[in-house]
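Before we start, here is the structure in question, set down as structure tokens.
The complex appears here minus one protein chain, its other protein chains still in place.
Then we have subunit A:
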Amino acid sequence: MTASVFFGCTFIAFGPAIALFLFTIARDPLRVIFLIAGAFFWLCSLLLSSLVWFITVQISNKESSSQQKGLLIFGVVLSVLLQETCRFGYYKLLKKANEGLLMLSAEETMPISIRQLAYVSGLGFGFMSGAFSMVNILADSVGPGTIGIHGDSQHYFLSSAFMTMAIILLHMFWGVVFFDSCEKQHWWSLAVVVISHLLVSCLTFQNPQYVGSLVPTYIIVFLVGLWAFFCSGGSLRNLKLCLTCKDKDFLLANHRPR
């Protein structure tokens, strides 16, 4: 519980997300606004689900710990479903806003494409979700103390950091896949996104047996990441061109004045 634990866990949990933000989003104010709006929608979903959970706890038996655990599990499932509902709501709002922006602005093309919006909103959801899960833990890790002194796991901070990183990346990938399937009206892939989110959350019920929760979660991160890559127009050919710096479109795009 020292500065090294604090910095290590912060960079594990938020490193990829901050890097993505700095390199792709920070320079464009419109993207920053949509990122914050995405964070706001996640926050609204959390508020609704904690309201429902709070009401159920008040009317339940506070002594029985198994009932409380059951209510918490119900709260988690409800929260996941509400998050995906809010993501859908945000998608609808963005479609309408894009048409409005087009009317207001003088240019002919939309200032931001729906694919960029998918990425940005997914990252917004991820940032807020990761922050809410991790920030209090990080704040506690700076102070004195011993982890797991009552017999709990000693790897609490580290596993939380890895889980948070996975969740942030997953939200970003889910955002891309979700918007793409809404555009193409593939409702089955929408259902797969929701089910994978539920799966990841339910896997965490096995904590502190981290092997059971972290390993499958990272497998899911990898698979959904691949799916998002192919959804957003990537392919092996594109990847090869990009990595060998031969992709003319990409090189030209970076010199286009904004």
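Just so it is clear, contacts are C-beta pairs under 8 Å (C-beta built on N, C-alpha and C of every residue); 3 or more make two chains touch, one makes a residue touch a chain; residues count from 1.
Definition applied: contacts and distances are computed from a predicted model.
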| item | value |
| --- | --- |
| Protein that the absent chain corresponds to, by UniProt name, given "Dynactin subunit 6", "Presenilin", "D-isomer specific 2-hydroxyacid dehydrogenase" or "ER membrane protein complex subunit 2" | "Presenilin" |
| Contact with the hidden chain (one of A:V5, A:I18, A:L72 or A:V192) | A:L72 |
| Touching residue (missing chain; options A:V5, A:L43 or A:M110) | A:L43 |
| Touching residue (missing chain; options A:Q116, A:S141 or A:S160) | A:S160 |
| Positions on subunit A where the hidden chain makes contact | 33, 36-37, 39-40, 43, 46-47, 49-51, 53-54, 57, 68-69, 72-73, 75-76, 79-80, 83, 104, 128-129, 131-133, 135-137, 139, 156, 159-160, 163, 167, 200-201, 204-205, 207-208 |
